[in-house]
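Below is one structure; the comments refer to it alone.
The complex appears here without one of its protein chains, the remainder shown in place.
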């Protein structure tokens, strides 16, 4: 994702890419030379550069919080990939460091910037669906990440479904209760790490609407991310998975191409989230996805994980704070 | 549904419609004259007619079991609309009466006869999906039935979702556990009768696969019945909701017509289920949907209802009997 | 087509199939026994049967006119497959014989009875497209008919494109000029018989609108019949080619089934055209497709053939007669 963001920075008119940093020198050098900018292997080189307004953090999750804290100290705004951390305490620390230093902190829930999702959410917010009854979303990968990645991923709920939980909050509203089932079906790897490769979570929204999320790490046909919101007056479906838009007709079949993974699907969303972050910095306004949003999605993902492990619905506590909504795990439903 | 079956009987070459019966004389007369067959107001007229091989029962659910028993006594095969009864004990009595008398009993799970569903199920059974990971199905009505109907319907799980539970068993296999959430969102009517107008149920199949069913009685956009089965090698989606297949292009929009209700959608399935019932009688072979299938779906629907009311997952007991699978409600999961 | 019509007759409530005739005794016997009706090898057996109101003629084209004349003499209404004959003079004779005898003559332009086409045409006629600008239609077969059939077919324009010319008149209106190109591209067979396997014809409608028809006998992917009408306010597209409506997702592809030939596509249209013919006889009203319609399409097909051979646009003469529109070949455009 580091390269994706760097290339988007070069393409974005309101952003000037000044420097790229990677702990691996050949990687840093190649990217810097390729993009025609300075490169180094030390994050401090970024933080010490007075010309820099902001940094983009796309490192392993375990490093996120200390980098946010360092950037906050240096007064640099931060765009950080999700999740902020693998545990709630660290996540809160990162978000609070940013808040205390008065820097912007945007988290990479890119789906909020995809034109299709924005159009759908706009229609919901303008009341065009009437009352929302059902929310349904699927997130599926064709092949699982490496075992190494999985071991350090925090599990399917925190690593993958967190995107859907953020989407649910964004599109429909706050969530009162989750109930999860999951299974390791594709072979021994997931079971051995205590993780699952397929999961389904039901949601009860604060306003009474019902929701369901399904995730698969091993959906053989390819990548899919699609959502449906059913309302009293209308229903909207989001789903765009074509590589090219041609129809290919052979005896007995009319076929369209289907994307292989998220990187093909979200080209535009990654660019737009960076543009919006730059605009938030420039205009000194709130980011489109805040640290508080990241905390909320994280607590919800933990609740799903607990529901899965304890085989029961899990209620969420929720309070309104100065800076947004704060979620906490409640008692058994 | 009585008229639908009668008209299909006239259209089906292997069936001869001999007589129609309705307790309401004008209804019976009009239908009989319209179809050019005898009519009467007494079920016994059917049972006493030596020329008759079989009867189609499309009366209010409360009458089903006594009619099945009477037909069994008279040695007439029975095609009966679902559900067999509102309680398990009566349902079992009806099924056992048929079994004891050696008559065929087919229950109206018409979806099993729809060409789209059959094609998809055929591909699953031939292993073309690889291992099944996820099953997902939606059943939605544009407008709820009348309050009178709802009061006597047995509730959403038994009246509506029973179709999806049968589909799940048919397409993927036996079910170990269900967990339901539901809500009455469209107004006071559903809440007053203790029923829900929207519900989501997760399923855990015996082979480990996961499933989810959503139902809505009040999906403003129209009728929908669509299913998706995700496997390790391929995924199949079923959904056909066009009235006519034209595309209508106006400034900013390309639209297709969408069906209003199930009667438009399942014209062919209703005809094929009757043809197959006639063939089962003629060839003296098992029906495509048996009384045992009806009992299984009924117990599963009751389990969903209990899960919804007790807010917890519900496990199913299951045993293999001489005549098929028998489900029972288990302990809390 | 004889079997298709006979089976539809059995299925149609307002029609009673009395007798089937085929010159080939085993064919006649098998069909009669299969449908439970009398059978014979002599057309006269039909004409002499006082119980019969109407006959369906699905014999080789060369026999159509003499059978229409015989039926007219016997006072039987006639449903006849298209084209009426291979030459204009015979066609006119057949139509005039029917007209003189006062019998109904309906010709098998089944597309006029397909629900999709009817819905689209209804919208055009109600003015929902605004002024019609462009008409475009494609008719394609996966594989050509046998060489024997082709030799006696009258050529692509008269045998195949005649359907599209009828559709053009029905949907948009009368035609002033045609201009055709064609080619034999699939191998020597078509060229040897002086026929083409692909052709495109442009149309100029009397009201100024433009049109284009393409036909292929050898479109490897399968059967297709689709139409588009572009208007000042809206555009309608007709095209329905799925066998079942499932979507089949495999790595890199989302595919739907595609029909192999017209017999799969027009099941409903064949049934509806027979029902409507029966209704026209019963209610003594004009048929939905008249002999005059058949003559018009035939002259238009001949004009296309001439345009193709003479490599120039061909104008049509047209006059309003008592019984409808009469087309004639005009001078070079």
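Observations on the model:
Note that the chains take the letters A, B and C in the order they are written out, and that residue 1 is the start of every chain.
FYI, a residue touches a chain if its C-beta (ideal position, glycine included) is under 8 Å from a C-beta of that chain, and two chains touch if they have at least 3 such contacts.
Source: prediction; values computed, not measured.
For the options C:90, C:160 or C:198, the residue in contact with the chain missing from this view is C:198.
Of the listed residues A:192, A:247, A:261 or A:310, the one in contact with the hidden chain in the full complex is A:247.
In the complete assembly, the contact with the undisplayed chain comes from C:208, out of C:152, C:194 or C:208. From the options C:96, C:186, C:268 or C:323, the residue with contact to the unseen chain in the full assembly is C:186. Among the residues B:4, B:37, B:58 or B:249, only B:249 touches the chain that is left out of the figure. Residue in contact with the omitted chain (choice from A:107, A:218 or A:238): A:238.
What chain A contributes to its contact with the hidden chain is residues 10-11, 13, 35, 115-116, 119-120, 123, 233-240, 244-250, 257. Interface residues of chain B facing the missing partner chain: 142, 220-222, 241, 243, 249-258, 260. Take chain C: the residues that touch the chain left off the picture are 130-131, 133-134, 136, 138, 140, 177, 179, 181-183, 185-186, 197-200, 202, 204, 208-212, 214, 216, 218-221, 230-235, 311-313, 333.
The rule is simple: only the chains that are shown with their structure count from here on.
The interface with the largest number of contacting C-beta pairs joins chains A-B.
Separating the centre of chain A from that of chain B, both taken as means of CA atoms, is a distance of 40 Å. Here the spacing of chain A and chain C, counted between their Cα centres, is 57 Å. Each of the following residues of chain C touches two or more other chains: 249-250, 257.
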